[in-house]
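The structure's right below; bear with me while I get my questions together.
Each chain you see keeps its place in the complex, though not every chain is here.
Each chain carries a letter (A and B) given by its place in the written order, and its residues are counted from 1.
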Amino acid sequence: MEELLKLWQSMGIANLEWGQALMMAVGCGLIYLAIAKKFEPLLLVPIGFGALLSNIPVAGIGGPDGMIGQIYAVGVETGIFPLLIFMGVGALTDFGALIARPSTLLLGAAAQFGIFATLIGAVALNFLPGFDFTLQDASAIAIIGGADGPTAIFLASRLAPDLLGAIAVAAYSYMALVPIIQPPIMRALTTKKERAVVMQQLRPVSQLERILFPFVVLLLCAMLLPSAAPLIGMLMLGNLLRECGVVERLSRAAQNEIINIVTIMLGLAVGSKLSADKFLALETLGILVLGAAAFCIGTAAGVLMGKVMYRVTGGKVNPLIGAAGVSAVPMAARVVNRVGLEEDHHNFLLMHAMGPNVAGVIGSAVAAGVLLALTGN
Amino acid sequence: MTDNTLIIESLTLMGIGMGIVFGFLLLLVGILRTMSWVAGRLLPMPPAPDPVPPVLTPSTHGSGDTAGSDDLIAVIAAAVARYRTRP
């Protein structure tokens, strides 16, 4: 009898809280989006499953002694997991288009306006009842506009760990929604003539340039903005492993083993931050709205800067490629290509959009460094 | 705890244990059958994970997906509302 009572008390159903049930549904919802709608499945499947596991009553899998809680402590609190993923991104990224046409960095810079506009939006939300974001919170939310998952997780884990779950979910969800969010904005801000601009082919880039590139970026970062150095440093390390041509084994490890293993762990750990108390709060709705705004503003800023470059170069730059400045590699560049093809069936903008696209990765890492330097403690 | 108490404890444990194992797996039999029935009803219709082999490129959603963003917010808004209005 006593055993039966003990057993009943140990059952999940006897301890299930309303919020946990909802969060398990949210976890299933994220996995549904990942599988059925192909929303960034590599991250959203583990994040969703992490939410599911962490919200199982009694088990405490996401707690300090639970498996996922321990993974969180080792990999996310220390910042190591997002940095290792960033190394993998660097090893997977070809910066050739950027090296061939460095001016596209300005498009990547302009698109970061989405971040800072969102920062103001987040602070402004405090005027509404129920919101109380600190400047740290606002900074962590704003980085969603960078359209860069690992950067967002890294910054949020440093500035606002409580919001990490919502921020990561928003960041990856909107990255997946780039093909829906961007085209209308791109069409609204450009003329038919601008969209039809055919750009001149990129010059080939030598291996020496590719090898020097990581050093140049890292040294500039070290001199001006050391707070961005972990992010930029790991990105550039990955890229150097890729380009230097003498460490094929390590490059493969960064592109495959490390990034795959860490992605599973990071996803589970982030999912454990999807608890009812933190996630089913008004703040989350605010974050989702602000995130959408950030993407729209970033896209618009990129396109507008594209128009400036169109003018300045006398029509040599297709302003559409500015939209790729938000990063979301390589989806934003693909979207640019698609919108460009609507106008002219032979105008392939993909390679031209890769420049601003990877510039956006550097740009949002720089923005993250600024936010960390000025609001971190 | 004397050895006799232990024996009784372990007999109880065996009873409860086999009961739960059988109960759990019997329940699972029922649920799996229901699941297969439901899946069979859903499958003829087009939605949800297509049996098409996974596409290699991240899908560029057609216009039919335009509701995706709203869906996300709507679903979570509903969840938040429910959670906050709980008794």
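By definition in this document, a contact is a pair of C-beta atoms (placed from the backbone, for glycine too) under 8 Å apart; a residue touches a chain by one contact, two chains touch by 3 or more.
All values derive from a computational prediction rather than experimental measurement.
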Overall composition (this structure file), stated as a label formula: A x3, B x3
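Methods note: only the chains that are shown with their structure count from here on.
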Approximate Å spacing (C-alpha centroids) for the pair chain A, chain B: 29
Chain B-facing residues of chain A, complex: 3-4, 7, 18-19, 22, 25-26, 29, 33, 35-40, 173-174, 176-177, 179-181, 276, 280-282, 284-285, 288-289, 292, 331, 334-335, 338
Chain B residues within the chain A interface of the complex: 12-13, 16, 20, 47-49, 55, 57-61, 65-66, 68-69, 72-73, 75-77, 79-80, 82-84, 86
